[in-house]
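With one protein chain removed, the remaining protein chains of the complex are shown where they sit.
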Amino acid sequence: MIAYAAIFAFVCFALAVLMNLWKILSADEIADRILALDSMFINAIALMVLYGLALGTEIYFEAALIIAMLGFVSTVAYARFILRGNIIE
Amino acid sequence: MRLLQRLLPHPILTLLLTFTWIMLANSWTLNSLVFGFLLGLLIPFLTQPYWPQQMKVKRPLKVVEYIFVVLYDILLANVAVARIVAFKANAKRRPAWIAVPLELRTPEAITVLAGTITMTPGTVSADVSAEGHALLVHCLDADDPDAVRDEIKQRYERRLMEIFE
Partner (left out) sequence: MISEYLIAGFLIIAGIFGFLGSFGLIKLNDPMSRLHAPTKATSLGVGGVLLASMVHGIAVEGHLSLHEVMITLFLFLTAPVTALFIAKVHLHRHETPDSLPRAGEDGIWATHNVDDGAEDKD
């Protein structure tokens, strides 16, 4: 039963990533692009953890943690670049 | 006492860093506890110039209550936003900007309030006023913006006042 529920969640998050990708390509505003990129990071974390759960290993948690940190920093850096023109003043 | 304060500028941060290291190492052993505590001593000491004033928490027990209230609201917020996204037509939704005047003055307390507002039902905090006396909040679907403002002040700001000031 867990396997079926995991497949359902896989499908949902995969569709979510596709929709984020569509938004990145089609958005006409820079704020939307940053937002879509940020949601894509979060969905990628969910996919990583799901994959680790489905395989029964713990190796993927480190990867998920690193994606979480890089995602946060890159989103803030991107937004700050738009706001101020540079990142470190 | 002053020496202790110089060596240990943020006791809560030290505790938090120790716990974070234990969670990162994912093992409840003496090894990770000692190393985490060393990091917890070193990092606040080295970063002291960037955070000069001390944070004061008046009533630690209230923090636990606050955390549970916010977690419960996050749960409700998710369901509410998901329902609006799934079932409500765009034309029927009424987004609104509201300004929330602040009684809190400590920067830490205002940060916590802004974070809470973003995580809870239908509201996102977007900006703070030039001198920090008001918060700009965006509502996803507000029939009565004043009621939302009063609820933020009643539910979160009053509790934070008790904790920080």
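Read from first to last, the chains carry the letters A and B; within each, the first residue is number 1.
As a convention for this text, a residue touches a chain if its C-beta (ideal position, glycine included) is under 8 Å from a C-beta of that chain, and two chains touch if they have at least 3 such contacts.
Note that the structure is predicted; figures quoted are calculated from it, not measured.
Contact with the chain that does not appear here is found for just one residue of B:L15, B:V57 or B:L75, B:L75. Only one of the listed residues, B:L13, B:I43, B:V63 or B:I98, touches the absent chain: B:I98. Touching the chain that is not shown, out of B:R6, B:R105, B:H133 or B:R158: B:H133 (per the contact rule at the top). Annotation for chain A: contacts to the undisplayed chain at residues 1-2, 4-6, 8-9, 11-13, 15-17, 19-20, 22-23, 29-32, 34-36, 38-39, 42-43, 45-46, 49-50, 52-53, 56, 58, 61-62, 64-65, 68-69, 72, 75-76, 79-80, 82-83, 89.
Where chain B meets the missing chain, the touching residues are 20, 22-24, 26, 74-75, 77-78, 81-82, 85-86, 90, 93, 95, 97-99, 101-102, 114-115, 118-119, 122, 124-134, 136, 138, 140.
Definition applied: only the chains that are shown with their structure count from here on.
Averaging Cα coordinates per chain places chain A and chain B 23 Å apart.
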